[in-house]
Structure formats: structure tokens, C-alpha cells
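Removed: one protein chain of the complex. Kept in place: all other protein chains.
Each chain carries a letter (A and B) given by its place in the written order, and its residues are counted from 1.
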Amino acid sequence: MPLLTGFAEWETLPLLVVLSSFAPGVVIMFLREDQRGLRTTLNMIGATLKLLLVGLMLTGVAAGIEYRWAMTVLPGLELVLIGDALALLFVTLSAVLWMVTTIYAIGYLEGSPNRTRFFGFFSLCVTATTGVAMAGDLFTFVIFYEALTWTTYPLVVHRGSEAAIRAGRLYLIYTLTAGALLIVGAVGLYASAGTLEFVAGGAIDPQLVHENPGRYLIIFFLLLGGVGVKAALFPVHGWLPVAMVAPAPVSALLHAVAVVKAGAFGVIRLLHSVFGIELATEMGVAAVVAAGAAFTIVYGSLRALTQDDLKRRLAFSTVSQLSYITLGAALLLPLAHIGGLVHLVHQGLMKITLFFCAGILAETISVKRVSEMGGVGRRLPLTMIAFTVAALGMIGLPPIAGFVSKWHLGLGGIESGAEWIIPVLLASSLLNAAYFLPILRTAWFDPQNAEWNAAERESWLEADWRLLWPALITAGIALGSGLFANTAWSPLGWTRLIVYGGGL
Amino acid sequence: MTPLTLYALAGAGIFVLGLVGTLGRGHLFWKVLGVNFMGSGAFLILMAASPRLPGGEADPVPQAMVLTGIVVAVSATALALGMALRVAVRTGRPYLSEDLPTKTPEPVEESDVESSPDRPPKDRAGGEESTAH
Partner (left out) sequence: MSGAPLWTTVAVMGPLVAGIVALAGGRRALQSGLVLGSASSLAAAWGLAHTIMDEGVVRHLLGGWGRPLGIELYVDGLAAVMISVTAVVGSVVSWYSSAYFGDVADLRESPAARGARFFAPLWLFLWSAMNGIYVSGDMFNLYVMMEVLGLSAAAIVTLAVTRKATLAGMRYLFISLAGSMLFLLGVALLYAEYGTLSLEELAAMNPGGATAGWALSAMTVGLLAKTALFPLHSWLPPAHAGAPAPGSAILSALVVKASFYVIVRLWMHVFGYGLPAAEAEGALLILGTLGGIAIIWGSLLALRQVSLKRLIAYSTVAQIGYLFVMFPLLAELAPGADPDAWNLNAWNGGIYHLIAHALAKAAMFLAAGSMTYAVADDAIESISGVAHRLPMSFLAFGLGGLSLAGIPPSAGYVSKWLLLNAALESGQWFWAGLIALGGLLTLAYVLMVGRYAVQIRHSPEPFRTVPRRMEWAAITLAVLTVALGLRAVEPLALLSIGGARPWP
């Protein structure tokens, strides 16, 4: 395919990937509420275009091209977008999940007010996420990371209820304070080390750190505070369960791709591309991060146990699962990195499925609590199959995706000499089982215990197809990523390319 | 002490007098007068302390400046008097509000709006506020 290869070498591809969701977002903002067809068309064109462009870049990167697009903002500081293997891992995830979530959101919000605003900010939110993924230096990262806060806020408060406004305020207080820390940390780093470029293996000259360790410790913890809030590390995870009031597609995107993954990705960048894992380990900060992550894993699972609200239970599960990524990134040796990175994708796939299913339950039969879920498997069998696949994956049952992550994390822990990770993983898996299996039992085996008509159906499908298909698709990908983990194009295969190709 | 030093010192004294008058006196006429005192003080210093040209003649530059300054001061005084008159007409007293001895100072967060909803909208065309004569 000479023509395709020609395109794949195109330098501005990273910019185009960002613009492919930015442009529709801006245009949608100016549409009238009743221009539904045009809005949907624009959304789908943007999502499709983004997938195509990302596909092009994937072939390019697999062929060894490194994309880089830069624009000078200040003397010495550039807005840099790069497309290397690591960036593309995250970009691909967001492009795929944006597509399915958009379809889901169109179905979910059918007939509700303010959809123009919703879809406008939805596209901008994905734009910011893509920017975070492809940021080539900390300066660019900060810009998109802050933009993400502001584009997500209108989505969190979309319903305009008291609870939504309150959740939005809490979200802003957390993220904005974090943003201030991040900016001060980034400037401090620039003023001290003179560079903000992300470099595989670390950008800071260890000599500088040895000369002035205290200063770099402050900078590290400022930056960690900045990215840790969105990565929902204990004790700054409080905003995440509260932000549950957002509509289901927002929660889905928030938990799988946009905000929390930007935070987790930030931790990876901080540990690997800014300080470098060897330097971070030597400074002792990697151990602090790992310990914090391990604690968060157990803590999140424990909190999830006691939640009756389904979305809240899923949210605490996210708090816990996110820290797998952080934990993997904070260990010294490659196997753990593979585990952490691949979980970035796997957790996204599984968690978005769970939220899609929770949305279907709420929308179709108004079931929002775990205690009301008795027998829903008979009314919504396909939904609950998707839910079951994702939940079992979260627990870590082979052959679903989650198993692959935990396997590599465990092996990586042993390889890195951090054997304590094994009991953490075991405890977490047991706890995962303890809060997911009762849901499955209730849904499949208990008698109906809430007010919904078991027979009521509008068509042969159990729910609106735009809600159901996305859930089935993501569940299918989650299963496939586990089953075919050993092929080159699976998330695991790509992660290996990143880690063993020196991309981290 | 040369006469020139005396001039300069007098100028400084007049300037300070003017400053005190502008800031300290409540009545708007005193304030206008105070500003003029300040100007005169500065002009006096300018005239007195200017360097002599070789040959003992006076330097023309300060004189040019003072002339210009007087023109500026006249315009400023005219505007200030005009505005003071309007304040007096509109509030009934020639004082800035916080100098009124009988009234308590306005709280900081008091609304600045004095709109009366019954007025026809055309009257509000000049701003978001309406008149309060």
C-alpha cells in the first residue's frame, strides 16, 4: 500500500488527530438544539475520522515512524504533539471508546434537553484526552490536562440538579488545586532542570538531582499531587465517587478513558518520561508511589463492598483498579510496567462495559441499586452477559483481559523484588470477587425484587440498540484482548512493543 | 538663604498645604482649591530652582513649562468645578459621600444599582442604570 504508507508518514497526523474531535466539538456548540441530524452526523464523522487517522498512525508507528508536531509558544517552550507507541496506546483506547460512547450517548440522551452543549463538550473532552495522550513535553501536557478539567465540568453538572452542582464543585476544588500544584511543579522543573521534554527513560540529568535532592523531591511531589488527583490516588480520590451523578455515558467515559486515565497516564509520564524509573527508585519516590497505590487498591475495594448504589460501587472499584496502573508503573522492572500499561487499556474496556450496563439498567427498567437487581438477568440477558464478562474480568478470571494484567503485575512484582505485591493482589482479587459476585448472583439467580414489568419489551431487543451494542462490543473486545493476548495487535502485544522497544 | 531657596521652600510649603487641603477637606471647593495650590507650589519650585544659563539669564524652559502647566490647570479646574456643581445638584450637598459628617459610610457590598423597574426602557439606553435626581 504505497499510498497509505505515504499518508502514514505525514508529520501533522498528531495535530489532525486532535483536531478531528476539536472541530466537530466547536461546530456543534453553535448548532441549534433541534438540529439533531446534523449533530449526529458531525459526531460520527469526527469519531470515524479519528479512528482512521489513529489507524494510519498505528501502521506508521509499527513501521518505525516517530511522529512529532511542534509549535513554539514561548521562546524555548513548544506545544509538542508526538505519536510514539506509548502515546498511541492511549490515543487508540480513547478513539475506540469515544466512538462507542458517542453511539451510546445518542441513545441515552434521546429527548433530553441541552444535548448540543453535551455533545459539544463531549467532543472537546475527548480532544483534551487525546492531547494529554500525545503531549510531547510537560508544558503541553499541562495545557491539555487543565483543558480536560474544564471540558469535563459541564458534563459532570449536565443534569443541573443540586447533587450535580455539588459534585461539580467538589470536582473543581480537587482538580483545580491539583492543577495549581502541577503548574508550580512544572515551572519549578523547568527553572531547575531547563527541560520539560518527555524522554524515554527519564529526561532529568541524575547529576542535578544529586546536587540538590531536596528541591527535586519538592518538585516531584508537586507534580505527583497534580496528576494524583485525577488518578484518584488515596487520599485525593474523594471527587470520583461523588461525580457519579453525571449521566451514564459521562461516567463511562470519565472512568474508562478521559479523566482518570489522564491522571494515571500522567503518573506514568512522571515516573518514566520525566524522572525515569531508575532515578525515581533511587530517590525513593517510586516506593512512596507504589505504597500509596497498594494502599489505594485495598482501600478502594473495601469501600466498594459496602455501597448499595451500583454506580457508586463501580466508582470505588475504579479507585482501586486505577492504582494497578500506578503500581505497575512505580515498580522497577519491565514486566510490571507491561502489567500496569496493559491494565490502562483493559481496565478501560471492562469498566466502560460495566457503566454502559449500569446505564441500561437505570434507563430501561429504572434499577439503580444493587439490592434492586434481583432477577434482572431474565429481563436483560444480553446486558447482564456483558456485565458478567466485565465483572469476571475485573476479578481477574482467565481468559478475560483483567487476568492478563494481574498476571503480569504479579510476575513483575516478583521480578522487581517487591514480593509484597502478591498478597496485595490476592487480597484485592478476593475483595473484587466479594463485591462483584453477589451482584452476579442477585442478577441471575434471585427472584425479581423491584418494580419493573418482566414482560414489557418494545422489540425483540431487550433495550435500545444504541445502548446495548456498545456494551456488547466493549465486552467482546475485553474478552478478545484476553483470549488473543499473545498476538502482536492485542493490547498486550502493543504494550510489549512499547516496553521492550524502549518506548517507556 | 538666597531668595531662590526661599521661593523653593515656599513652593514646597504651598504644595504640602494643597495636598492636605485636597485630601483632608471635605467640601469640594476646598478640594479644587487644594489641587490648584499643589500646582502653584510645583510651578514655584520649577521657577525658583531652575538652573541659570551661563551669563545669568533665566532658563526659558521652566517658563514654557509653567505656562503650559497653567493652561492645563485651568482646564482641570474648570472640569472639576463643573463636576462639583453636578455633585452638589445631584446629592444636595457639595461633599463626597464618605465626607458627609452625618451619614455612616456605605458598606462595601452595597449594590451599585438604583434602577427603577417602572421607568420606560428607553431611558436606560445610556447604561444599565437609570437616573436618580
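Definition applied: contacts are C-beta pairs under 8 Å (C-beta built on N, C-alpha and C of every residue); 3 or more make two chains touch, one makes a residue touch a chain.
This structure is a prediction, so every number in the text was calculated from the model and none was measured.
Visitor: Thinking of the whole complex, not just what is shown, which of A:L16, A:A70, A:I183 or A:I414 touches the missing chain?
Guide: A:I183
Visitor: Which of these, A:I45, A:M71 or A:A163, touches the one chain of the complex that we don't see?
Guide: Going through A:I45, A:M71 or A:A163 one by one, A:M71 is the residue touching the chain not shown.
Visitor: Going by the touch rule given at the top, which residues of chain B touch the chain that is not shown?
Guide: 8, 15, 18-19, 22-23, 28, 31, 35, 38-39, 41-43, 45-46, 49-51, 59-62, 64-65, 68-69, 72, 75-76, 79-80, 83-84, 86-87, 90-91, 96-97, 108-115, 117, 121-132
Visitor: What is the set of chain A residues that contact the non-displayed chain in the whole complex?
Guide: Considering the whole complex, chain A reaches the absent chain at 71-75, 79, 142-143, 146-147, 150, 157, 160, 165, 172, 176-177, 179-181, 183-184, 187-188, 190-192.
By definition in this document, only the chains that are shown with their structure count from here on.
Visitor: Could you please state the distance in Å, as a whole number, between where the Cα atoms of chain A are centred and where those of chain B are centred?
Guide: Each chain reduced to its C-alpha mean, chain A and chain B end up 64 Å apart.
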